[in-house]
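Sharing a structure with you now.
All protein chains of the complex are present and in place, except for one that has been dropped.
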Amino acid sequence: MTATATARRPVAPKPLWKRFELYLLLVLVIYPFFPFLDQAISAISGEQLRLDRQLVNIMIFAILALALNLQVGYAGLLQLGIAAFFAIGAFTTGVVSVEKYPFQFGFWGSIIMAPIVAGVAGLLLGAPTVRLKGDYLAIVTLGFGEVVRVVTLNLDAITDGPRGLSPIPSPWIPPDLAAGLGDVAKQSHFVTMYFVALIVLIALVAVFTLMERSRAGRAFVALREDELASACMGLNPAKTKLAAFAVGAAIAGFAGALYATNLQTTAEPNTYDFNYSIIVLCCVIIGGLGSLRGVLLGVGVLITFDSVLSPVLTKLIQKGVGASDNVFLSLTNWKLMIFGLALILTMRYKPEGLWPSARVKAELHEGTGGDK
Amino acid sequence: MELVIQQLLLGLTNGMVFALIALGYTMVYGILELINFAHGDLFMLASFLALTLVGLFGLGDASGGTLAVGLVGVIVVCALFAAGLNWVVDRVVYKPLRKAPKLAPLVSAIGVSFVFMNLGLFWGGLPMDEFGGGVAPAAPKSFPELLPNINLLGEDATLRVTPKDLLVIVSSLVVMAALFWFVNRTKLGKAMRATAQNPVAARLMGIDVDKVIGATFLIGGALAGFAAVIYSLYINTINFQMGYQNGLYAFTAAVLGGIGNIRGAVLGGLVIGLLRAFSDQFIGAQWQPAILFGTLILILVFRPTGLLGSTAREKV
Partner (left out) sequence: MNDFHKFKTLSPALRALGALSMTLLLACGGKPATGGAAPTSGDAAQPTEPGKTTEPTTPGDPNAPTSGALKIVSSLPRTGSANAQTTTIVNGIKMAIDDIGGKVGGFTVTYEDWDDASAKKGDWDPEVEAGNADKAVGDKNVVAYIGTYNSGAAMISMPVLNKAGLLMVSPANTYPALTKPGTGEAHEPAAYRPSGKITYFRVVPADDMQGAVGARWAQKMGAKSVYVLHDNGLYGKGVAAVFQQTAEDLGLKVHAFEAVDPKAQEYKSLMTKVKELNPDVVYYGGTTQTNAGQLVKDFVAVGATGKFMVPDGCFEEAFIQAAGAENANDRVFVTFGGVPPEKLVGQGADFVAAYKKKYGADPEAYAVYGYMATKVAIEAIKAAGKHDRWAISEAAAKVKFDDSALGKFEFTPDGDTTMATMSGNVVKAGKFEFVTLLSNE
């Protein structure tokens, strides 16, 4: 209980204009119109970074990571199959929006359907399994991930098998709005996806922030600290966990809908494999389990490295040593090594994550004597 | 009927291999509650070493006594290598994280798995004939057929039993028996069981928990090294990504049997081997993973701590 007590100690709030979150948000809002980083890099090295486009992917990944954080960070359920719900969202979007099927709800319909279907799947899987102890639940979710992947691959009558469902239409936006946007409307797909992802991300952060201090948030803390005691206090652990599991699954489904719409295809089912789940989990833990800012940072660091920074580095190296045939002189051959070392070193020096939440940190140190 | 027996045999043989890898997982888990994701990749590196040694000793052309001695040598070296590497990784990577949040070492293990995989990729680039001259480091490598591919029951018999099948089953059984003896009968084994049950109490009883953990990594690693040679002799193909799939199945086997439980890991491995064989035969190869993992989920729903898992042991 010391944890919650310290977390509640009053602190003079910083004025709004001193908060870096505000500036980050501002930058994100104007970035698609004024991609200054891209321009700077392009001016210096002649390389095209296209960070604006990558940001959409990163934000979608962040939404997925927040979903996982709800399950692992808040509810303490070790989930190794988040990609399954992501896939369910993506393929639901495919089914309700491609021409082949009679539904054709379009994007706005699919972002309602995808979370519902994924959420129901989460509920069905979670109902009999959330009571399992940590690692048994881990293997059940891992197994579910494989089952979903194999089934989507094999049911080609519905999912088009390895080809995936496409083309998934761009979001429909009112013509008046499109006219008002002028030039920007020419890039309607990218701009719409960018802002939908941004708005969803902000909404999720807001909801989770509020939740942390609500009844539900306190319930999660109690559960993580002592399940038995919290049950004695009248909390229903199974119900609370199941709710977190299902809602997390629904959010992952939502992210899947955004992912598929952004790519305009569901891509092949193998995209959503165990590896994918593991990487999302790494982002969450690297950032700081249960910490909103941490999770966002974790995604930012790992995914930016993987899909933005490493191509740039590769190019610089190719320029430096020339296109070499030596297996050791190509960065691509070192990618896994660098990625792995990054994970190891981060955990070595920041075992609670890069930016842990104060509350989780306090919880973790309770009993070992340190309330750092 | 013969087909069923044949599949049963194949399932059991494959299951033994999974079980061998699963043992390493389960032992580490029993002591540290750490899912050692890098275990499969350690196994992969050991198999690369095995291929390298086979090439260096020229075992591809050897036969009879030379071959037997050579193979024993390869097994010993691979087991020592994997044991040593596992021990070093524990000291360098996991040990500083003993007091860290539970999931921190898990992520480190994933990191180690990536690093090993990358090492495997480079290893595959060795300019040796066994590695295809190292021209394509990422390509699968063939492990020479050191054991004759003949039917011990006669070439015309419907049932096919090869020397490889026997090797896998017999050697696995011997190693497993040795392991059970070690864990149940020796002082160190007893210390391991005590540490697994309650590390704090074990420490109070004068057990050097640190040493026990080190020993567990050594034994787990040695098992991976041994499994790597047996696997290579039986399956005959290795590649730098094989740790992923084998690790996944072995981990599944360990959990299925009741993670932390040594007999459970063996049982889990066998169940997985059999499920694979029978789903291929009677349902269709494309459904194999779905059937495997679907069954796993069902088993865990009805037996929440695995087939042989003890009823919920609470760790506070």
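Order of writing sets the labels: A and B. Residues in every chain begin at 1.
Here is the rule we use: contacts are C-beta pairs under 8 Å (C-beta built on N, C-alpha and C of every residue); 3 or more make two chains touch, one makes a residue touch a chain.
All values derive from a computational prediction rather than experimental measurement.
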| item | value |
| --- | --- |
| Listed residues A:L124, A:A203 or A:L345, member touching the removed chain | A:A203 |
| Options B:Y25, B:F114, B:F226 or B:F251, residue touching the unrepresented chain | B:F114 |
| Absent chain, residues of chain A that touch it | 6-7, 9, 11, 13-16, 19, 21-22, 32-35, 39, 46-50, 52-54, 57, 97, 99-100, 104-109, 111-112, 150, 153-154, 160-164, 166-167, 169-174, 183, 186-190, 199-200, 202-203, 205-207, 209-210, 212, 262-265, 267-268, 270-271, 273, 275-276, 279, 292-293, 302-303, 306-307, 310-311, 314-315, 318, 323, 325, 330, 332-333, 335-336, 338-339, 355, 357-359, 361-362 |
| Where the unshown chain meets chain B, residue by residue | 3, 6-7, 10-11, 14, 17, 114, 121, 132-133, 135-142, 144-145, 149, 151, 155, 160, 162, 164, 231, 234-237, 239, 241-242, 244-246, 249, 276-278, 280-281, 284-286, 288-289 |
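Assume only the chains that are shown with their structure count from here on.
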| item | value |
| --- | --- |
| Interchain centroid distance [CA atoms averaged], chain A/chain B, Å | 33 |
| Chain A-facing residues of chain B, complex | 29, 33, 35, 93, 96-97, 99-101, 103-108, 110-119, 121-122, 125, 137, 244, 248, 251-252, 255-256, 259, 286-287, 289-290, 292-294, 296-297, 300-301, 304-306, 312 |
| In the complex, chain A residues that touch chain B | 72, 78, 125, 128-129, 131-133, 135-136, 138-140, 142-144, 146-147, 149-151, 153-154, 274-275, 278, 281-282, 285-286, 289, 327-328, 333-337, 339-344, 346-348, 351-352, 364, 368 |
